[in-house]
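One protein chain is absent from this view; the other protein chains keep their places.
Chain lettering (A and B) follows the sequence in which the chains are written, and residue indices restart at 1 in each chain.
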Amino acid sequence: MRFGNGRRRLTAVDGVDLDLPEAATLGIVGESGSGKSTLARALVGLVPIASGDVFLDGDRLPTARDGRVVDRRRRIQMIFQDPFASLNPRMTVGEAIGEALTVRGGAGRGVRGAEVARHLDLVHLDPQLAERMPSGLSGGQRQRVAIARALAARPEVLIADEITSSLDVSVQSAVLNLMRELSRELGISTIFVSHNLATVRYLSDRIAVMYLGRVVEVGRTDPVVSAPQHPYTRALLYAVPSLGGSVPADLELGDPPDPHAPPPGCHFHPRCPVGPRTRPDRQVCIERDPREGAEDRPHCAYCHFASSDAVHQAEERVHVARDR
Amino acid sequence: MTAAPLSLGRQRNWWAVHARTAYLFRRTSRLLVSLVLLLTATFFMIHLVPGDPVRAALGTTAPQSLVDARRAALGLDKPLVTQYLDYIRNLLHGNFGTSLISGERVTDVIKDRGPSTFRLAGIAFLVAILVAVPLGILMAALTRDSKRRPLELGFTATAGAIAAVPSFLTAVALVYVFAVKIHWFPVAGQGGVSSYVLPIASLSLGPIAALSRIVRVEGLRVLEQDYVRTARGKRLPARIIYLRHALPNTLTPTLTIAGLLVGGLVAGTVLVENIFAWPGLGTTLVSSVAQKDYSTVQAVAVIFGAVVLLANFAVDIALGAIDPRSTILDV
Partner (left out) sequence: MNQRGLSRILQALRTPVGIVASAGLLLVIVLAIAAPFIWSGDASRIDILHTSQGASHAHWLGTDALGRDIFYRVLVATRLSVFLAVLAAAIGAAVGIPIGAVPAIVGGPVGRLVTGFINLAVAFPALLVAIFVASIIGVGAHGAVIGIAVAIAPYYARLSQTLSSSVAGSEYLAAARMLGVKRVRLLTRHVLPNIAEPLLITSTISIGDALLSLAGLSFLGLGVQPPQYDWGRMLNEGLNRIYVNPEVALGPAVAITLGALTFALFGEVLAKAAGAGGARRWLRGELAEADAASVRAGVGSTEPAGRAGAGLAGAGATDLVLAVENLTVSFPGGAVPVRDVSLRIEPGEIVGIVGESGSGKTLTAMAIADLLPAAAHLSASRLCLFGEDPRALSTSQRRRLLGRSLAVVYQDPMSALNPALRVGRQVGEVAEVHQGSSKREALGSAVDRLRAVHIGSPESRARQYPHEFSGGMRQRAVIAMGLMAEPKLIVADEPTTALDVTVQQQILRLLRDVSVSRSAAAILISHDVAVVSQLCSRVVVMYAGRVVEELDVGTLVDGPAHPYTAALVAAVPTMASDRERPLASIPGRAPTPFDDLPGCPFAPRCPRASDLCRAQMPPLEQRSPTHRAACWHPMPAGADIVEEVAV
């Protein structure tokens, strides 16, 4: 699946080009205001696209008049963040999953009960829960019902938008394990959106890092995480708390900018530790969009100074800062 | 998660000022549009009446010449658009037309009786606010944290019951008790100060009950907020917590409700004036409707409607002034 989205009204997503390989998991990570959730919603047609296309298996998905993607064969399904809002409070679990089966077709009344039970089993829930209403379930259970419902529609692509952020730690791991198991056993292509880099890394084969509506770095997980090329990715990595580590020294990033007035050129330049703020000779960061010529750089990092010596110098600087 | 500040440095001031004026502009244009709609609706009133309005007003026995004369006087023979424009123009000049029945100038009627009505409604409004708001806040302070449950229950039940009783029933009860039985106040008519008491009381009792309940609930809601907990965490004395931290945040919802109150009071005056034979626009309205004096009905509807719209507008402006966030979150 491939998608490239253009500008939206408030430029929530700006010129994103991404590929999702088959049976793989693409993780999209970013902080608030990065546009990752907007991107996810645009892919399922919840949010209109101003320009750009979404291709699924080579077929271009049509867009309706208001710019929303229309997925007639329901090949893309989404799981939402809030487990308390994503289930109809007046339908039982069984009815919710059964609805998905009915739409897909091929499940008569008699078979449906068994299919519902099978799907509940798939997400490690007791099939007897089919009789219950969502209000009787915990957050983790609800989230799993949402996953079962999405799977019942036999999607080719599954998008998980911050599905663990509202859950308790001990419950999160169960859901993450489930996602991992499902993507490996069922071979579904998944897009996993989260602000938590460690979670994204755990589940994804490829990672895309977003900042202020743009993808700043994308590539296979291990290389991106072990040797990030973009200063923002490095900053993110640096900020992930590690068990028993020390509080990292100040990168002096400053405050996040106003999404209504993004900085010109590279959006990150006012906060970049190796950009024009600290190195006045790097004016190109203000003048030119770093996405030009990105294909040549490792991990397609959208930075003028990726894959240059400067990166290694920055690395040293970061190491020095950490030891301080 | 984090939200970026609205703007930084020099940009901020421009945006903040801009937001205020934009808000003002939006609200003013909304008012103007509403006024136009009101005028249009009242204009069409006469034309929607089934049959001939003038004939209906004058009765079947009136001579045709009189009917025709009145029709001409009202300009009902002219094309619709012309009538509409004349109507608007006349209104802007303060000319409310002529009564279908009496031939009087409606403007005179309004000048004559309008002040009585607005005096009544205005005083009732002030009384309602001045009594209900402190009462509600006091109740909130007393019953917070589920303290004094009996008081809460008693207050809610009593206020609820009083609020449910419409103003005309209250008026009847008050008249019976205080005018007929005890003779403290006159039964009807506008006169000295004592003649104002019963009408004002009937008008404001229900709203006081309803408003104080709402103010109490809003006050409780504010007291539950995190920032009140912060204030307690700073170990500020109770007086400062209530007056400086809680009170300003109750103003906003209270103001909104006060705006709604105006509409209710305007309706209430129509009823109360009838009971107390008050020489105001309410009685005028009722008698004109009964007599099918459409031009007068039209005029009074315009007046009352405009008052309601202006009151809402004033509330919106006041809200914008005291709560800067509302200008930005404005739809």
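Basically, a contact is a pair of C-beta atoms (placed from the backbone, for glycine too) under 8 Å apart; a residue touches a chain by one contact, two chains touch by 3 or more.
Bear in mind that the values here come from a model prediction, so they are computed numbers and not experimental data.
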item	value
Displayed chains contacted by the hidden chain, counting the whole assembly	A, B
Per the touch definition above, residue among B:Ile101, B:Ala231 or B:Leu319 touching the missing chain	B:Ala231
Full-complex contact with the absent chain, from A:Asn88, A:Gln128 or A:Gln283	A:Asn88
Contacts of chain A with the absent chain, listed as residue ranges	31-32, 44-46, 71, 74, 76-78, 80, 82, 85-91, 99-100, 103-104, 133, 138, 146, 149-150, 153, 168-174, 176-177, 180-181, 195-199, 201-202, 225, 235-251, 253, 255-256
Hidden partner chain, residues of chain B it touches	1-6, 9, 12, 30, 34, 37, 42, 45, 48-50, 144-147, 161, 164-166, 168-169, 172-173, 175-176, 180, 187, 224-227, 229-237, 240, 244-245, 248-249, 263-264, 266-267, 270-271, 274-275, 285-286, 288-290, 292, 294, 297, 301, 304-305, 308-309, 312, 323-325, 328
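In the analysis below, only the chains that are shown with their structure count from here on.
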item	value
Distance from chain B to chain A - Cα centre to Cα centre, in angstrom	52
